[in-house]
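Please read through the structure below; I'll follow up with questions.
As you look at this complex, bear in mind that one protein chain is not there, while each of the others sits in place.
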Amino acid sequence: MSQNGKPSGLFKNLSAKIAAIPMVLTALVVFVGCTVWTIVFSFTNSRLLPRADWVGLAQYERLWGTRRWLISIENLLIYGSLMLILSLVLGFLLAALIDQKIRFEDGFRTIFLYPYALSFIVTGLVWQWVLNPEFGIQNVVRSLGFGNFTFDPLYNPNLVLYGVLVAGLWHGSGLVMCLMLAGLRGIDEDVWKATKVDGIPTWKTYIFVVIPMMRPVFVTTLVLVTSGIIKLYDLIIAQTGGGPGLASEVPAKFVFDAMFVSQNLAQGFAASTMMLVAVTFIIIPWAYLEFGGKKNG
Amino acid sequence: MTSLKPLTFCLLASTAWLPAHATNLEVTHWWTSGSEADAIRVIAEAFAESGHTWVDGAIAGAGGIARPLITSRITGGDPMGATQFTHSSAMRELIESGFMRDVTELAQTQGWKDAIFPQSLLDSCTFEGKIFCVPSNIHSQQWLWLNNSVFIDNGLDVPQNWDAFVAAAPVLRENGIIPLAQGQQAWQQQLLFNVLMVSIGGPDLFERIYREREPEFAAGPEMSAVFVAAGEARDMMRGSNIQEWNLAAQLVADGRAAGQIMGDWVQGEFMQAGMTPGEDLTCLPGLGVHQYITAAGDAFYFPKVTDPDVIAAQDILVGTIVAPETQLAFTKAKGALPVRLDIELVDPTPCMQRGMEILSQGNVVESVNTMVSPDTLGRVTDLVVEFFADTRFSVEQAQAEFVDIIASAD
Amino acid sequence: MQSSVSIQNLKLDYGTVSVLRDLNLEIGQGEFLVLLGSSGCGKSTLLNCIAGLLEPSDGSIYINGQNVTWAEPSRRGIGMVFQSYALYPQMTVEGNLSFGLKNIRMPKEEIRRRVARAADVLQIEPLLKRKPAALSGGQRQRVAIGRALVRDVDVFLFDEPLSNLDAKLRADLRVEIKRLHQKLRNTMIYVTHDQVEAMTLADRIAIMKGGVVMQLGSPNEIYNRPANKYVADFIGSPSMNFFETTLSRGAEPKVVLAGRDVPLATYGFVRKDFAGAVWFGIRPEHILTGEAAASAPVRFEVCAELVEPMGSEILVWSTLADTSIRFRLDGQEKVATGDMLRIGFDPARASIFDKAEELRV
């Protein structure tokens, strides 16, 4: 609001500016500052402690020559796109079902939402159990007489990501459902009447009318789900530990292991810089679209 | 369980009835399981007799959680009074940066040079001629544990070395038994690989590769034999779909698997499952081939602090850890070997006796942790984890990649 | 007369878009000024600038002789009423009324007195303990007016206050606002896009377009002598009929309409010597029919193409000189589509604008 050289420009909205100080500090010092710090030290040879021993792009060269990093990225892409799509689909499906004036709505909603109250550690642990071939589902089915039944997603490199996905969806789709439900309830019922009159089938109404109207909901959901995907770490640790082999390694785990297990800070910094670059490339255009053209520009 | 007052009560009470010089000494460690907690309690109680207060900072999960936490605390300028850490070059940077306290003086007055055995333990603690840590116990890794009844029930002799074990594997497999049970966690697979290296390749190869970092040895025929053995282990492990080592031990104890390669701490697990070492359970140090063990163990480090009271408390803890009485009770509780020879073990199992024998013969190899950086070890770990998980990963390719890692190791 | 609100060279730009361009306006003490225009014309922006809710890029605003260009809204001696009422939902009516007074730490006694007076004036005493959610639209807007009233200020600003109400309530409240103005005699600046409100309430109307005032004048002036084609078109419903033609000045000024001369001797010219292409405008209500048409100075015969009976009157659509026109018949007339009708008008009531600049001739 305050602009060029007004009589009292600097002190205009002073309390608003003072109130924004924590945010400015967080954004600049923590997020920008720490990011810059991370990037700077990714050009060094820091091991346990950060030290200004410059090695140029050596860390990046090594990073992109490391098979585990490549696998981690591939895994994140596969898991991420599936998680994003499925949690949106599942969340929307649940919300649409709950929105059908069903009985026991509160009960169903609670059932779908409660996993979100539990930590990823707990989620990983319990799903590791349920999917464990020795005493989980496989064991139960075999004891029913199907001796050859095999269901060991966590121990099959080709399936392990889906095993993690099952747990990730279990944990997160309830929140997506809540967001979607809120979005559905915010839609003017005239829209429904209009489509009924026009004889548009319900599923078509959802896909071509309702979902486009819920754009803000999808934006919020997208931010929440995507940030969760990129930060994926605890679940992997608790459920698979990155295994079998390297089949469920993810970038966040690579970063953490590089920094604290291998004690090669700079390598971890290089990896996290790559992650940040990727995120920034996704967010900045989005932010531009989201706020750039708006009235508050 | 000995009744120990809850910490809060201790803290409150300490101001009330302990002597004025009583100091809180915060000790971090990752010994959280039952037997480990019993063991640390021995030290804590011995320490508490001095009138100081032990503030327990237990954090489970050695590599992933406790280590970053401990280093963060030290570098963050809020160090604990003392911390458990494995002998390793991991600590070296902290020492180099002057974060850690030099305990050489205490070592001299307490005569560690004569008391501590094997001396390599002290070597690991030494940096530029000064001693920075107190070894507390020894764990050895190079053990193959076999369930005797599994072999006998299947009409086989209990193998006495790796080759015999490999030969028995097809029969076991036919009868639906997993020959080798191993947890899938990365550290266990790394342990397995390095055990194979010491036991199949021999201690000389091990040290040549890791200490001298000679790529030609890594590419040589002895190392090829190690990788062949690793390939055999990979086949024998197929079907042991578990994460934790204690579950692997359970498979062995249940007779669903025949054997496991794991450090001496697993013995407690077998005994808990009702097996008697020497009767139901065969233990083969060095896989029955090269009977060498690593004398690596745990140690306590002391961050540099300025508070003289805390320094005094640190002094007392140093003395407590190496004192023979503490060593006796502590290692017994932990199922580990003591760091000094002048201790008579009470009721040692045949396996522990065998371990002591090997130690006293000096058949000791240095731990891989002290020879290469965690970074290099991490790369080796990544390689073997991938190798053990993927049957299409050829022995030759694995060895070639191993050579690369050793060539650039530090 | 000392002006109550004076706006001098006011400019407001959002980046490259100018919303207000060099605007000057003098509003007299006790005057009721209506800012009228279609959406996006800058009328609300101007009001927000006067209120201090938007900061202008350049120029100055005086209220009661004080330069308030950069003053806080609350320090300007204004009260404001919003389209959406903007009542604080969690406060009672009383709380809403007293909020502003509490903010300046007025003594409780005085607050009570003022709230009581405002409630009395607006007849909302029974509602004082209710929350806004429990009020009807009309009641809410009354409370919103009351909120401006208690501040005891010289200038009232209304930002489309009646737009959210239904037609009947709107008419009622409109009258009430007019009464209020007569009673209080404060300066009122009223933004609307509804010309009926503007015509009925205003002492003067400022018609705005694209950030400039197109015409400022009394409702009568605006209606009868629009300064430009935009104003002429904007005011009046249905809007003025326009014909493209040429103004020639021979012996006497005239235009040609449907092949017939329309003499303009009686027309009140602003520009006495203008000649050339013009828009010739005549309001539908100034087109005479029936007997009146017979005696009109200019007469035509047209065909009724579309008939819209509205009760009190009938609106007829027709074509004259290749231009679609509208005019009114008395509601009692019998007319059907296809009927031929005689029409006529007095050129003195017409409005003529030059084609180039669309300004009154």
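So that you can tell them apart, the chains are marked A, B and C in the order they are listed, and the count of residues begins at 1 in each.
In this section, a residue touches a chain if its C-beta (ideal position, glycine included) is under 8 Å from a C-beta of that chain, and two chains touch if they have at least 3 such contacts.
Note that contacts and distances are computed from a predicted model.
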{"item": "Omitted chain (choose from \"4Fe-4S dicluster domain-containing protein\", \"ThiS family protein\", \"Carbohydrate ABC transporter permease\" or \"NADH-quinone oxidoreductase subunit K\") - UniProt protein name", "value": "\"Carbohydrate ABC transporter permease\""}
{"item": "Chain not shown, its touching partners among those shown", "value": "A, B, C"}
{"item": "Which residue of B:E269, B:D375 or B:E401 touches the chain not shown here", "value": "B:E269"}
{"item": "Options B:W54, B:F330 or B:F402, residue touching the unrepresented chain", "value": "B:W54"}
{"item": "Footprint left on chain B by the chain that the document does not show", "value": "1, 4, 6-8, 11, 26, 28-37, 40-41, 44, 54-62, 65, 68-69, 72-73, 75-78, 244-247, 250, 265, 268-269, 272"}
{"item": "Where the unshown chain meets chain C, residue by residue", "value": "48, 51-53, 72-75, 78-80, 82-84, 86-90, 99-100, 103-104, 144, 147, 151, 159"}
{"item": "Residues from chain A at the interface with the omitted partner, ascending", "value": "1-3, 13, 15-17, 19-20, 22-24, 26-35, 37-38, 50, 93-94, 97-102, 106, 108-123, 125-127, 129-130, 135-136, 139-140, 143, 170, 174, 178-179, 181-183, 185-187, 189, 192-193, 196, 216-217, 220-221, 223-224, 226-227, 230-231, 233-234, 251-252, 255-256, 259, 265, 268-269, 272, 275-276, 279-280, 283-284, 287, 291-292, 296-297"}
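Methods note: only the chains that are shown with their structure count from here on.
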{"item": "Top-ranked pair of chains - ranking by C-beta pairs in contact", "value": "A-B"}
{"item": "Far-end chain from chain B, centres as C-alpha averages", "value": "C"}
{"item": "Middle chain, criterion being Cα centroid separation", "value": "A"}
{"item": "Whole-Å gap between the CA centroids of chain A and chain B", "value": "37"}
{"item": "Centre-of-Cα separation between chain C and chain B, whole angstrom", "value": "89"}
{"item": "Per-residue multi-chain contacts in chain A, two or more chains", "value": "none"}
{"item": "Chain B residues counted as touching two or more neighbouring chains", "value": "none"}
{"item": "Contact footprint of chain B on chain A as seen in their complex", "value": "47-49, 66-68, 128, 132-134, 152, 154-155, 157, 237, 240-247, 256-264, 267"}
{"item": "Chain A-facing residues of chain B, complex", "value": "63-64, 67-68, 71, 75, 90, 93-94, 97, 184-186, 241-243, 247, 373-375, 377-379, 382, 385-386, 388-390"}
